[in-house]
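Only one protein chain is missing; all other protein chains are in place.
When the chains are written out, they are named A, B and C in that same order, and each has its own residue count from 1.
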Amino acid sequence: MTGHDFLKLMPIIILAATPLIIMLAIAIKRNHLITAVLSVVGLFAALFAIPGAKYTNGDQVSNLFIIDQYALFYFALMFLATIVIIVPSFQYLELRFKGNREEYYLLLLTATFGSVGLAASNHFISFFLSLEILSVSLYALVAYLRHQNDGIEAGLKYLILAAVSSAFLLFGMSLVYSQVGSMQFKDVINFLSQNGNYNFISIAGVALMVVGFGFKLAVVPFHMWSPDVYQGAPAPVSAFIASVSKGGILALLFRFFAEFNIVQSRPLFTIFALIAVFSMFVGNFLALLQSNVKRLLAYSSIAHFGYILVAFIAGNAQQQFKGVEAATFYIVSYFITIIGAFMIIGLISNEEREGMEMSDYRGLYWRHPWLSVALSAMMFSLAGIPLTSGFIAKYYILASGISTKLWTLIIILIINSALGVYYYLRVTVEMFSNVDAEQKATLISPNVGILSGILLAVLTIALVWLGVYPTGLIGSIQAAMF
Amino acid sequence: MYDLLWLVPTFPFLGFLILAIFGKKIGKKLSAVVGVGSIGLSALITILIGIQFLTNPPEGHAFVQTLWTWIAADDFKVNIAFHLDALSMVFAFVVTFVGFWIHLYSTEYMADDEGFSRFFAYMNLFVGAMLMLVMGDNLLLLYLGWEGVGLCSYLLIGFWYRDPANGYAARKAFIVTRVGDAAMAVGLFMLFYSFKSLNIQEILSVAPHVWSPGNKLAVASTLLLLGGAVGKSAQLPLQVWLPDAMAGPTPTSALIHAATMVTAGVYLIARMNGIYLLAPLSMTAVAIVGAATLLVAGFAGMAQTDIKRVLAYSTVSQIGYMFLALGVGAWSAGVFHFMIHAFFKALLFLAAGAIILAQHHEQNMFKMGGLAKALPVTFWTFLIGSASLAALPLITAGFYSKDAIIWYAWSGPNGSIYLWMAAVFGAMVTAFYTFRMVFVTFFGEQKMEISHYPTWRVHIPLIALAFFALFGGFIELPGTLGHLTLFSDFMKSALPVVEGGHHEVSLEIFSQVLTAVLALVSIFVAYYLYLKNMQIVTNFTSTKFGHGLQQFLLSGLGFDWLYERLFIRPYVWLSRTNKRDFIDFFYVFLPWLARQFHYLFKYTQTGKVRRYVVGIVFGVLVSITIVVIL
Amino acid sequence: MTILFYIAALIAIVASIMVVTRTNIIHALLYMVISLLATAVMFFLIGAPFIAAMEIIIYAGAIMVLFVFVVMMLNLGKQAVEQEKRWLSTEGWYFPSLLSLILLLEIGYLIVSGQTAPFNGRQIPPAEVGKELYSTYLIGVELAAILLMAGIIGAYHLARRKKYVVHRFLKTEGAEQ
Partner (left out) sequence: MIAISLNTGLIIASIMFFTGLIGVMIRKNIMFMLISIEIMLNAAGLAFVFAGAQHGQADGQIMFLFILTTAAAEVAVGLALIIQFYQNLKRSIPMLPII
């Protein structure tokens, strides 16, 4: 470990130190607010360490991590996302959990650590360990409201399925390793590019590893946990699972296949294309008539990652529009919208329950116009309506697909976008419809804190801003590509 | 100075945002300051830029300000960029300058309305969208502005949404213009398909190399664009929405008729002049549409009783003149008439609004009368506006602008004697109904007491606009009368000059004198029929034929009736009989299929972990099988 | 020696099969320990003595004991065994087993189709493993530490027994499945 390595690792080190400091603070005195503030401070400190890491030479840190511009871009994205998630979490826990609230932040920070580690991984070992740090933290976070059975049940389901999928991942890795003799991504991909067409064990290993990727991304057929877990988990945790956790694994997926042209490998192309197609269709069809907003978002996120996989398949081929760039833009846009949407679900909760049924949103416009406008903006963006970031993001994915000539996938994507509009607008329509007096009594009145309100406004503005002026973000994404 | 160009559309949008978000909280006074101030600033910048444009024109007489790239992928590149040349300069000037007076006027007109800040928010958005339309550098921005204008007109026409009739009028405007928009969208796609670019200047410069004159695609796309223009500019056969659009507040009408919405079609055709020149057929179509519209609307104007409807038909008719000018190839004459028309039409609407306000919101002019003494400023300014509309010779701006069109209708590259005849006849009709309106409203005995005396906020816009309606014409004088070509010289850099045609000075003088005499004669006829001897009219309309004719003209030559029978009823009938029919089956089938898929997939979502594991294993099995097989 | 390896492998597989088919959880755990011990023998035979020891100490000695503790804590009686019997006797296992078997055959086919070089046969002493672990994979050790920390925090929070006031509406929430 040299001084350079140390500077490079600074964001991660700060992130890892934050839970320790918080534990010390808890040892002195338990206080929810102090804990939350400390975690935000820690995340900001990690964020501010990024420029230092950026201008230090030597991307490779030992052989496990590679901290390049690409990784740092995802670092920043995930730090910011976690900061944004902490704010509604604080309000949510104050309202809905009466036990110890401080461990939540420890787990959230370790989960972020896992996700960040994924973005920087360059080796099977760091990949696997980061993935497990993320998963183990999430098991506990999903079941954090431990007196509630849906939470525990969701946590158990998530645990069993995640463990099975990481067992598949491990088995796949061992097959790959047995052939390659190295666990460095670079060596693996070199091996695959050269011998992939006749070394079936390695390809089978990669195919088994797809389970690990697919599970965390919740793409068909590894998606079935997501609606149950989204529903059972606290809304901020669902936001985290939908955004940061998926972002990390996606960053890794792109890095892993960065030098590999998927279109060239028939088995892998078929597998990923099938996953993308089924994810789009199954996700959208399941969301179509869903009346639970959290499940709806879960299903829709299945479809969204189907779209992203299209860009992923388009990949890194030499063209004007790299699939990776398109997907990264999509991820940023998706982070903003999904965190915002779950934030609103968290705000429309009371001590008894979360406002996740469609009927909880009926007439929201008349009760809380700003909240409904923000949620409509999120829905429009998810549906990909112009002047929102979602439109630009989808457009870029289409463009990357077109320049790689993935016509079938493109057509399916377009059909599915149309399907998506239907159920997103259903939520919007619900908010603007009238409520009769009888229903009024059962409705939850949202209590928006000042900070949450400001954050929500910022997210909404960011959404429109990216829809009108995407060039800035695209520039920084292009600068951050490997 | 040019670098401030982006501020011109930004100010109205900013005003809209402020009013939309804080409108209710900041009160009427501040709302008015924001609403008027934003347009005022934008007008100020436009004028400053205009002065620089005149004194120190940019290279190539065009200035492009590229703010940023919105979307970029292969051919499809869209910049957020503004293009300033002589044409957009004139339009931007008219939109902001006239828009500013209308806004100022609105502060009084709308003072008692509860939706005060909402009104200004819409108006600001309207101006902003129009500015985007005229300044947009590419077709997508133009289209965005185009749709924005449509949306705002919908919101403003239906502003008093509690009355269902207003909502109906708003919907009618929206749907009718949509018909045109659909055609236009197809046209734009055609252009993109042919040129692989959305940049207007690029298309115009490339077009002659790609298309030979008379190319089928050129004709088709220009005709489709004409469809859009016809919808927005309320030309035949889509003119039916404009008279009904009177449902909105009067300042809205002024804005729609003078500065924004309806002139969008004129702008579109003038802007795309390069490709219209490649499609002679479309040019002829534009001219014929213009000529037919000016006559039809003129006739309809003769029988109206509602003061605002008279003005509405006059707008349709005057825009017809502009189309005629564009169609015969007198581009700058059309734009010149647009500018002058904006001045006097805004003036007339604002004055009419003042009258309506003074007459207990009565709009039927036959119930008014003798207002000349009670409302002197309004009377004189209205008179000036009417004179300009009627093209009273020599002293009004309207004479100079319309005279040029009439002459070019004959002598222009695509001109013909028939078009000229239609134009002359239209001028006569215009003079008649305009002064009929003046005599009925302002002369005779006063029938109602005055309910509201206008203040400076009404008078200043009226006087300012009256000044331009009177003297604005002196910047472009015909060859026979001083030959001043300031305006056409200015436009030369953006629009093609009138070429060819026959220039016989004697014919031109003949045309001018004839037009002038006919206008004077019809004013006299109007004076005789509606002031001196009303009995003749009453007698005539009491005969069966007279009554029928009156009703026919009153209904705008029965176009609404015709469309009702031609489109609406068959459509309703079709949709009724088709309720359970084959066509519906297709539309019902898709959602049904989607729903079945939903239930099918939902079945997999059992909530049982073991099943989920089976799902995962199934996925693995498929993957591995693929590896084994492939 | 080779025979010994095959015997260990057979024991490991059979013990695993026994684990997934037992009705009494303690029996299953004991079979699991046997399976782990057999695996340890395999490790030892292919030249990984350090891992063999770890397998016995940590896997069999610690993790399995954790299971046993929990089983004792939950105090599951005969009833649970009866229930397991009932569950296992239903035919729910045909399809999953078939699926897995096909998958196994396919992967087996792919593995067999590969190269068949014998093992390198080099003994890797604990010292070498330790040196690698604390030099090349140092960051991995740190990551493992954080993983364990997350596990401890999570387990601590979830398994706490301290009484807390449950909101009166929450009391009525029962099991859904």
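We adopt the following convention: a contact is a pair of C-beta atoms (placed from the backbone, for glycine too) under 8 Å apart; a residue touches a chain by one contact, two chains touch by 3 or more.
Quick caveat: nothing in here was measured; it's all calculated off a predicted structure.
Participant: Could you tell me which shown chains are touched by the chain that is not displayed?
Facilitator: A, B, C
Participant: Could you tell which one of A:N31, A:Q69, A:N149 or A:N350 touches the chain left off the display?
Facilitator: Once the missing chain is taken into account, the touching residue is A:N149.
Participant: Going by the touch rule given at the top, which residues of chain A touch the chain that is not shown?
Facilitator: Chain A touches the chain not shown through residues 124-125, 128-129, 132, 135-136, 139-140, 143, 146-147, 149, 152-153, 155-157, 159-160, 163-164, 166-167, 170-171, 173-175, 177-178, 181-183, 201.
Participant: Since one chain has been left out of the picture, which residues of chain C touch it in the full complex?
Facilitator: Missing-chain contacts on chain C: residues 1-2, 5, 9, 12-13, 16-17, 19-20, 25, 28-29, 32, 35-36, 39, 42-43, 45-48, 50-51, 54-55, 58-59, 62-63, 66-67, 70-71, 73-74, 76, 79-80, 83-84, 87-88, 92-93, 96-97, 99-101, 103-104, 107-108, 111-112, 114-124, 128-129, 132-133, 137, 140, 144, 147-148, 150-152, 154-159, 161, 174-175, 177.
Participant: Residue-wise, where is chain B in contact with the chain that is not depicted?
Facilitator: Touch with the absent chain occurs at residues 608-610, 613-614, 617.
Keep in mind that, in the parts below, only the chains that are shown with their structure count from here on.
Participant: Pick the pair with more C-beta contacts: A-C or B-C?
Facilitator: Ranking A-C and B-C by C-beta contacts puts A-C first.
Participant: Centroid from C-alpha atoms only, then distance chain A to chain B, rounded to Å. What do you get?
Facilitator: Centre-to-centre distance between chain A and chain B: 48 Å.
Participant: Based only on mean CA positions, could you tell me how far chain A sits from chain C in angstrom?
Facilitator: 30
Participant: Where in chain C do residues touch at least two different other chains?
Facilitator: Counting only residues that touch two or more other chains, chain C contributes 107, 110, 177.
Participant: Two or more other chains touching the same residue: where does that happen in chain A?
Facilitator: Within chain A, the residues that touch at least two other chains are 200, 204.
Participant: What residues of chain B sit close enough to touch chain A in their complex?
Facilitator: Those residues of chain B that touch chain A are 68-71, 73-74, 76, 80, 594-595, 597-598, 600-602, 604-605, 607, 609, 611-613, 615-616, 618-620, 622-624, 626-628, 630.
Participant: Quick check: in the complex, which residue numbers of chain C touch chain B?
Facilitator: 92, 95-96, 99-100, 102-103, 106-107, 109-110, 177
Participant: Show me the residue ranges of chain A that touch chain B in the complex, using the header's touch definition.
Facilitator: Interface residues on chain A, with respect to chain B: 156-157, 160-161, 164-165, 168, 200, 203-204, 207-208, 210-211, 214-215, 220-222, 224-225, 227-228, 266-267, 270-271, 274, 281-282, 285-286, 288-289, 320-321, 392, 395-396, 399, 402-403, 419, 468-472.
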